[in-house]
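Of the protein chains in this complex, all but one are displayed in their positions.
The block that comes next holds chain A.
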């Protein structure tokens, strides 16, 4: 009996049947740019600790912070520690923290300082020697896109972007991926000049959410949904992402960008693609991306953009129990700003499956509550063998995928009201994630960081997808800019401007109350 063969793709200790065995990332480190930002503190650092706590990070994993601060390693350690203490999902364990802390380094520097990047290169090389990170390093650019060019050039200049054979260098970027097609292309060429396309990971954290992945399971693992998932049965689809907060302190970023660029271009169009795409031949990155690109390329915007879109700006009002100011009165917003905080748009998909089924996308700030959902609304039954009075209260059937909060799926259908009369009324049947599965499913960022370290790209949008979604949005933005009326004011704490309701009414439909 000869010992089992071991090769790069064949590890005898791994077995597809062995579903318990965790996929642990290979030796590596992560360099985090923008450690003083909100995202880094609230999401990334806690996610890294949670991964370590779940035993999914490799031995010797190191975290290097880079920021324009005069800090020592332990100062950065303190920042990480506070972030972990406050936000980590999993319980604090001393031994996990200690092993993580051993690998914490900090590089003080500004992006235009060659010396700082030389220091980063030395630090990373030292980690390879001391902690065996094996030359594998990921660069997480949690910084404004304006600085991408400088940082990428610096990484190239200091030799950080070129791996030695047998190791990798990856770069992670966050939305916004540009502000229109031209700038997205420019941004992409900056990054892809330095890193090859398969080493660029674009994070759309929605794709890391369990519910979004469950959408694929719901559609393609079941027999009962897919047969009705087409224009024969579906009347229309509503995709909503509502936020109850205003822009907070982000006026500098938000003013001039607006809701459509901030949310529709990435999150909502990705959700649309997953809802509408055909079944991929396989669930690997290539198969999924092909189908998503196919459906995005078939999206058609309304011929009359004035009637098929709506936008608004939140006005002062009462949000929950609090009095809030209008968008134009927020600090840092330009006088008479025409940036929309609410955007709704009707899109059609020119395929046999979806011919004549409109997809309504809407997003806004300071709406009634924080909710993201996809509602597939079905047609009325073609014939109702009841007296018309019996079905007065019967609406349309619907499958609602609740992305957040209270992740789950709701089915709405008619049921007989108990009693001697025949009377049918809408009822709902609920599947709640938290009720049927683990109480604490991993944060989207945990999943995405781990996938990135493992080099598994299925959950990351490719540049082609980004381009396609800008192609959809660009004409709409241009129309708003040139011919559109200024955004309509809507009362904070409600469900958006009247023009959005009017847009639905013209089609004989109405927005769901999410």
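Keep in mind that, in the parts below, contacts are C-beta pairs under 8 Å (C-beta built on N, C-alpha and C of every residue); 3 or more make two chains touch, one makes a residue touch a chain; residues count from 1.
Everything that follows uses one rule, which is that contacts and distances are computed from a predicted model.
> According to its UniProt record, what is the protein name of the omitted chain, chosen from "Glucose-6-phosphate dehydrogenase assembly protein OpcA", "ATP-binding cassette domain-containing protein", "Carbohydrate ABC transporter membrane protein 2, CUT1 family" or "Ferredoxin-NADP reductase"?
From the listed options "Glucose-6-phosphate dehydrogenase assembly protein OpcA", "ATP-binding cassette domain-containing protein", "Carbohydrate ABC transporter membrane protein 2, CUT1 family" or "Ferredoxin-NADP reductase", the omitted chain resolves to "Glucose-6-phosphate dehydrogenase assembly protein OpcA".
> Can you say which of A:38, A:86 or A:122 touches the chain missing from this structure?
Going through A:38, A:86 or A:122 one by one, A:122 is the residue touching the chain not shown.
> Using the touch definition from the top, which of A:34, A:58 or A:258 touches the missing chain?
If we include the chain that is not displayed, A:58 is the one touching it.
> Counting contacts across the full complex, list the positions on chain A that touch the omitted chain.
Here the touching residues of chain A are 1-8, 11-15, 17-22, 24-27, 36, 52-53, 55, 57-60, 67-79, 81-82, 92-99, 101-105, 107-110, 113, 115-116, 118-119, 122-123, 125-126, 129-132, 134, 166, 431-432, 435-439.
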